[in-house]
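Every protein chain but one is kept in place in this view of the complex.
Moving on to subunit A:
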Amino acid sequence: MVSSVAKRQKEICRERSMAKREIDDKCSIDRISMLPDKILVIILSLLTVEEATKTSMLSHRWRYLWTFIPRLDFDGTSFLWKVVSVLKTPDIILVIEPLDHSVVKSLDTGLDEQRRNYVGWVDKIIALHKGSSIEELRVFFNLTKTHQKHIDKWLKYALDRNLRRLELNLTNESCRISRPYHECYTFPYRLLGDDSIKFKSLEKLLLHYVNVNGETVEFFLRNCPLLEHVSISQSGDLSTLKIVGPFPSFKRLEISLCHQLESVEIRDLDIVNLKYEGKMIHFILEDVLSLVELYIGGVLTYSMETELFYKSVKLINLKELVLKFTVASHDSWLPLTNLIRASPYLQKLVLKPWYYQAFGERKFEKTERSYQHLKEVKLEGYTDLIRASPYLPLHCQPFGFGERNFEKTERSYQHLKEVKSEGYTDLIRASPYLPLHCQPFGFGERNSEKTERSYRHLKEVKSEGYRGATSEVELIMHLLHCSTSLAKILVDPCVAEKSMFNTKIHINQTIKDENNARTHANQQLRKMMSPRINLEIL
C-alpha cells in the first residue's frame, strides 16, 4: 500500500512527464541538441576526427563542440583512398602485376600531395583542440622520417595531457615498395628523458613502422604502471628485448616484422596474449603461466617451436594457438605438434601456412624416390629416421589416393606392426599419424589410449590457406585421431593477406589453387571425417 502523499507525488510526476512529452512532440526541439554538451562530446569522440569536425557545420552550438573531444583518431583512410584513386581498380593495387610507368609516377605524386594535406590537417586540428586531457591519440597514415618534427609535436601534445592510448601506425599502405628502416620515423627518445610523470596514465602503446628500441619498451613498462598492451611492428631499432616481470597490468605483447631483432627474453609475466612474427631469434619464454593466446609466425616457426618445446615450456593455460609459417609443399607439419603438446588445455588451433613454392610444380618423382629410400632405411630399424619422416605413407597421395596407394600404406602398416611388437611404443607415439593409416585395417583402437591423452581439450582447428598438401592432410588426420573433443574443422583455402581496403589480394594462380584445394577438401577430407566432426569448407 502506498500512502496518499506518495500517490499524489506519483500523479504529479505522471502529469509532468506527459506534459514534457507533449512539448517534445509539439515543438520538436532539437532531438539531439537537447543532450548536454558533456554527452555530445562523448558521442563526437567516438567518431574519427574527420567526422567529428564536420559537425561544426550543424549549428552555432556545434561549432566548437568537437574541439573538446578527448579521443583524437586521425584516421587517414580517406587520404589514402585519394592516392590510389588514380588506379582503375584501387582496391587491388597491390597485385603483383607491373604498373605502367606513368601510373606509378602519379601514385607517387599523389602520395606526396596527400602527405602534405594530412600533416597540415593534423597540425590544424591540434592547434584548435582545447580538451585538457587526451584519452587516445591515433595516427594512421603513410608517413616517414620526413615528417619527424610534426609527429614529435603531436606526440608531445598528447603526452602532456595524460595520454592513455597511443597508436602510431605510419602504415605503408598505398605504397608499392617497402620502406627501408632508415626512412622510417624514429621514436623521439629525448621525450623519455624529460620527466616520466607524463607517461603515468599510458595503457596502450602501439608503434608500427616506427623505429623504437628495446630499452624504450622496457622504459615504458617500468614507468607506466597501467600499461596493458604493447605492440611493436616494423621497427629497425629493436635488436634485443628483455622483459622480466612482474608488471601486473601488462597483459598483451605483440612483436612483428622487426628484422634487426636478435633475441627476446620474456620472464615472470602475467601476459595473456603473446604474438611474435618474424625471423628466427633467440627466444626465451619462461613463467608465463597466464598465457591464453599465442601466435607464432615466421620463416622458422618450426625451429622456434622446437626450441620452446625442448626447453620444456609448459603453457598450462593456453587456449588458442595460431601458427603462421612458411613451408615448402613437401615439408611435414608434424613437428608443429610439439607446441600443441606443451599446451594441455589447448582448445583452438589455427594454421596459416605460406607456401614459398607454387603448387603446380610438385615433384612427384622426387617424393617417390625419397619414399623408397626411406623404406629401406626403415627396414634397418633406424627408428630415428622414421620419426623424422613421419609423413611417409601419405606421400603416396600424389599418385592417387585410391587402390594403388593402399598397397603402399599397407606395407608400411605391416612394418609398423613389427616395430610395435618389439615394444617401440615411443616410436609410435612419436609418429602419431600412424594409427590413422592403419585404422582402416582395424589397428586404431589399441593405440588410441596413448594418443588420446594428447589433445583432450582441442575443440576447433582452423586451416587457413589450405592447399590439400600431404602435410596438411596428415596433420589434420593426426589431430583428428588424437583429440577426443574436436568438434569443428574449418578449412579456408583463401590466403588471407588483407590490405587496408579490406579486399583480398587475388592472383589468377591463387584462385585456381584455391578451387583445387576446395575440391580436394571435399573429396578427401570429407571421407576421413567421423560423424562428430563438423567440417566446414569456406
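In the analysis below, a contact is a pair of C-beta atoms (placed from the backbone, for glycine too) under 8 Å apart; a residue touches a chain by one contact, two chains touch by 3 or more; residues count from 1.
Rule of thumb we're sticking to: contacts and distances are computed from a predicted model.
> Could you tell me which of "LysM domain-containing protein", "tRNA-splicing endonuclease subunit Sen15 domain-containing protein", "E3 ubiquitin ligase complex SCF subunit" or "SKP1-like protein" is the UniProt name of the chain missing from the displayed complex?
"SKP1-like protein"
> Kindly state which of the options A:42, A:244 or A:535 is in contact with the chain not pictured.
Counting the whole complex, the residue in contact with the absent chain is A:42.
> Of the residues in subunit A, which ones touch the absent chain?
With respect to the unshown chain, the touching residues of subunit A are 1-3, 5-6, 9-11, 13-14, 16-17, 28-36, 38-39, 42-44, 46-47, 50-51, 53-63, 78, 117, 120-121, 124.
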